[in-house]
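Just one protein chain is left out here, and the rest sit where they should.
Showing chain A:
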Amino acid sequence: IAAGSVCAIVCDMQWCFSQVKGAIDDDVAEADIISTVEFNHTGELLATGDKGGRVVIFQQEIENKNYPQLRSEYNVYSTFQSHEPEFDYLKSLEIEEKINKIRWLPQKNAAQFLLSTNDKTIKLWKISERDRRADGYNLKEEDGRYKDPNSITSLRVPVLIPMDLMVEASPRRVFANAHTYHINSVSVNSDHETYLSADDLRINLWNLEITDRSFNIVDIKPANMEELTEVITASEFHPNQCNTFVFSSSKGTIRLCDMRASALCDKHSKLFEEPENPSNRSFFSEIISSISDVKFSHNGQYMMTRDYLSVKIWDLKMENRPVETYQVHEYLRSKLCSLYENDCIFDKFECCWNGNDSVVMTGSYNNFFRMFDREHRRDVTLEASRENSKPLQVLKPRKVCTGGKRKKDEISVDSLDFNKKILHTAWHPLDNIIAVATTNNLYIFQDKLTG
């Protein structure tokens, strides 16, 4: 797929349903709630993590015989329990097994590696295929019983014979005991040797090979906790500058740091902050300005931040304001008090770029998700629902009615289901295939024309 042609037609993109994974019934088991979604670097693998500490990896199978145009069929490749609930006896605290983030390592050999993390511990998992087994042992029977040595009269070399594909996941490294607060991010460095993990107040740098040591590179904990005014909410390494990373804060600022400047990157190299619009001031101004996600563009020139109501694109060369701002669901601004009461205002939405950085996507409520075409200045709202899940069914754009007469097919703000939220979305790195997680289902959509 030539990257250039993909986005000539964004909202003329015809997104259609491809697959949905997960239980159908409305009664959602808490453990099945999806908490993270991530494509690997080729897009062949799609990993999800859930509240129960499990990781499910789907693999793209090219060429579906029934629907040859549906190239993007993903099937379960591996499922494993990454994290278990733990108890911190010292603090009388239960440590949730919920997977907060999964990040894939670039592939170096036949096996695949990913980092998965809960609130306190990061694990490096190796996922490898086994499709052969040894046959023809000299000392053992077929069923594994040892032969009587006296009965052996000849020697043969065991051979490898094909077997049904088995995908094994094994924990290769466990990076533990480095975070006092809750881990919100992990990010693999472009050097493929190190990665960072961030909690509310600190960011640590690890070597993938070394588990008993990490370097603290950011520490914003005040000497007196009563003076705490902000926490770290997300962090990411630059996609190609291995010395550069950013972290976002609950105050709506982003700091870019250069690890060459000093060992402890408390002094930022750049501070990205937009002055607040005083007319928007309310009780909840601080909450809604808290950044829930930050993502570099693939080309490394921009970064995107998500706060409660909007998505902002920042040019790394300009610190005083974003270059683009997209309203995700501005109609919620007048409902902030209710959203505070029902806790929705604390929801942490993620955001993602498409492969060539021309379109960005993020989730909303009522199982809506939004795409913003940067080039053509257009946006669309789509819905992930079982009703629209016939194979290759084209998704119809949705519209929220913000007042006045409600047109047919529009939905009024008060009818939105705030329990149906899309917090996690992912875009295939190369193709127009997206993975959208509702509470406990994973939807895969593809662009009919170019997916």
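Keep this in mind: a residue touches a chain if its C-beta (ideal position, glycine included) is under 8 Å from a C-beta of that chain, and two chains touch if they have at least 3 such contacts; residues count from 1.
Operating definition for what follows: contacts and distances are computed from a predicted model.
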Query raised in the report: Of the candidate names "Ciliary neurotrophic factor receptor subunit alpha", "Actin-related protein 2/3 complex subunit 4", "Immediate early response 2" or "Cytochrome c oxidase subunit", which one corresponds to the UniProt protein name of the undepicted chain?
Result: "Immediate early response 2"
Report summary line: Answer key for A:E341, A:E387 or A:D414 versus the chain not shown reads A:E341
Report summary line: Missing-chain contact, candidates A:H182, A:H298, A:H376 or A:K420, resolves to A:H182
Query raised in the report: Which residue from A:V167, A:V231 or A:L449 sits in contact with the chain not drawn here?
Result: A:V231
Report summary line: It is residues of chain A that touch the chain not shown, namely 90-96, 98, 119, 180-182, 200-201, 225-231, 233, 250, 283-287, 290, 337, 340-341, 343, 346
